[in-house]
Every structure is written in C-alpha cells, then in structure tokens.
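Every protein chain but one is kept in place in this view of the complex.
And now, chain A:
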Amino acid sequence: MAKRKYVKQALSQWMNGVGPDSEVVISSRVRIARNIRNMPFPLMADPSRSLSVMEQLLGVAESGRLNGLGKIEQIRLTDLTELEKLVLVEKHLISPNLANDSRNGALILSPNEDISVMINEEDHLRIQCLSSGFQVHEAWDAASKIDDIFEEQVDYAFDEKHGYLTSCPTNVGTGIRVSVMMHLPALVMTGQINRILSAVTQVGLAVRGLYGEGSEATGNLFQVSNQITLGQSEQEIIENLFQVARQMIEHEKSARSKLLTESRLRVEDRVRRSFGILSQAIIMDSKEASQRLSDIRLGVHLGLLPEVNELVLNELLVSTQPGFLQMTFGEAMSPEDRDRSRAELIRSRLATIS
C-alpha cells in the first residue's frame, strides 16, 4: 500500500504558510484535554471500555459533525507501524505517550494536519490545533470549536468546582495547554537566554527544549507553555502566554539587530560556514545538524542567505529526525547510517536551491 501523505511528507500543509512573526515563532499550538463522564481514564480502563471510548469518539467524526474540517482521516494506532508512529511524533501530530502505549488509541486528522485529535492518550480526548507562526488566539478558537462539536455528542467529566476533570492534576480545570515553539539564537549567542527563561518560569510558564534528548534545547528551539490550568480562564491563560511570548519575540529581534550592527562580519561568517558545511558534509550527527540549521535560519531572517527560504528549513527540521530518515532511506539504520543519510539528505536538499 502506498504510504499516505501524513507519514510520507515531512511538512504538514499548515507549515507552508508563513505565519505572523515567523522569523521567531515557528508554530503555535493549543491542546485541550477532555474525558467522558463515568468512564475510567485510559490508565485504569479495561480493553472493552477503552474500545467503547474509542468507538464513541470516532463516532463523532463518523457522524459528519466534523465536516467543516474537510476530508478527515481516522487512524487507529494499531494500523500503523512503529516507524509510522515515530514519524507522526516527529511531526507533532501525536504524542510519544500515544505512540508507545496505543491500545485502543486513535487519531483524527484534518486534511491540513492543523487539527489532530488524539483518543485514549492520557485522557480520553485530546484536541490539538497547530498553526504556523505566532497565532495562539487563532489556535484556541479553532480548538474550542472542535471541543464544542464533541460536547454536543459526549457527556464530559466536569465538576463545578474543579472544572474539566483530567487524569493528571496538572491539567484539571480548563484542560488547556497552549504553547509556542520559538527560535531564539540571538538570545543564546548574546548570553541573555538564561535570564529570560528564568523570568518566564517565574510568571507561571514552563520552557522546554525541542527535539532534544530529554528536554535539552537543541538548535536554539524552545517551547514555552502555560503550567497553570486551574483558577484562570482560557482567555487569561492565553493572554498571559501571548504577552510573555510577545516580549520574548521583541527581545530576540532586538538582539538580532544588535548582532547585525555590532558584529555583522562574524555573524555572516558563522552563517556562511554553516551553510558551507551543510552543503558539503558527508557525516552529520543530529546535534550538529540542528545547530547548523539554526545558524542558517538566523541567516535567512537577517537577509544574509537570500538563496534559502524558510520552507526548506521547516522541512529539514522534520525530515532529518530519525523516524523520517528511516522512512526515506530504509528501516533499521545504525546511528552511523543515520548520520550519513542525514548529511546526504541535507546536501541534496540544499543543492536544489543554490
């Protein structure tokens, strides 16, 4: 069977559009956690109950109530190979948690891949909306609409005091997690990043590195998200994150223009060297790849690399991950094979544009 696009193509369609403030924010995401009343959470559900949860929730898609989204895909996790699941994780369409423990797990996916609904993850229902660039309000509006559609059909576990009841007490209340993925190379280069990140954590937000081992930030990519879900309204949560991220964007932008005026040659040299290495290298480990791609992304936005566009970078961000490499070059690769294939992939992709 031919591979479907959601596992074949590295780039989701929604990432093609260049969103607002995309020179700093790669994507925005809102996730809503919900559960069905009087059904044990997936953790404690026996197979027959988790199956009936899955059927009930897939039924909403089946009933055509999600018609506004276009031609949606319904995917049972058991129909996917391990590698296909890994690819969906790398595209942020499912969580590692769902990929690892997918008994009666399922996914509902919009054609653009900007809406992905996970079934039987830690909670029965996790509605996720992704948008390119800095668009947290838009992502919330979209997610909340999907939430309303499910709510017409499903009795949610809801309590007057604690709000939407979730498996983990860190999600209870609104059940929302809003996050932005930011590229902050100038703040890292100028040594301001730690001060800013510690300020961010003090206003109730969390920061994680992206695509790294554990939560280490590789490629200067950081994910900022809310930690509080109870006692604040969705609007307050989103506005708080929006304002903080707004300030981080401004700090990053001013650090970039300072770099450009004060050490243009050094930055240009660094960007061009990274471009040279990525265009020529035979072996490229993932850590170096993300650092060099970060340099190139910075160069593109500073106008130092007119030949490269953002789309190529977004694609390489995903397609150089282990799952995608194996999808492209064949399964079961050793780390050495991966480093060689990664270099090959980047070389050939950059060769097409220069």
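Here are some notes:
Just so it is clear, a residue touches a chain if its C-beta (ideal position, glycine included) is under 8 Å from a C-beta of that chain, and two chains touch if they have at least 3 such contacts; residues count from 1.
Keep in mind that, in the parts below, contacts and distances are computed from a predicted model.
According to its UniProt record, the chain left out of view corresponds to "UVR domain-containing protein" among "3-methyl-2-oxobutanoate dehydrogenase (2-methylpropanoyl-transferring)", "FAD-binding protein", "Dihydroorotase" or "UVR domain-containing protein". Across the entire complex, the residue among A:21, A:90, A:113 or A:234 in touch with the chain not shown is A:234. Contact with the omitted chain, checked across A:157, A:278 or A:308, is made by A:157.
Checked against the full complex, the one of A:20, A:40, A:111 or A:322 touching the unshown chain is A:40. Taking the whole complex into account, chain A touches the unshown chain at residues 35, 37-41, 43-44, 122, 144, 147-148, 151-152, 155-170, 172-174, 176, 197-198, 201-202, 204, 206-209, 212-216, 227-234, 237.
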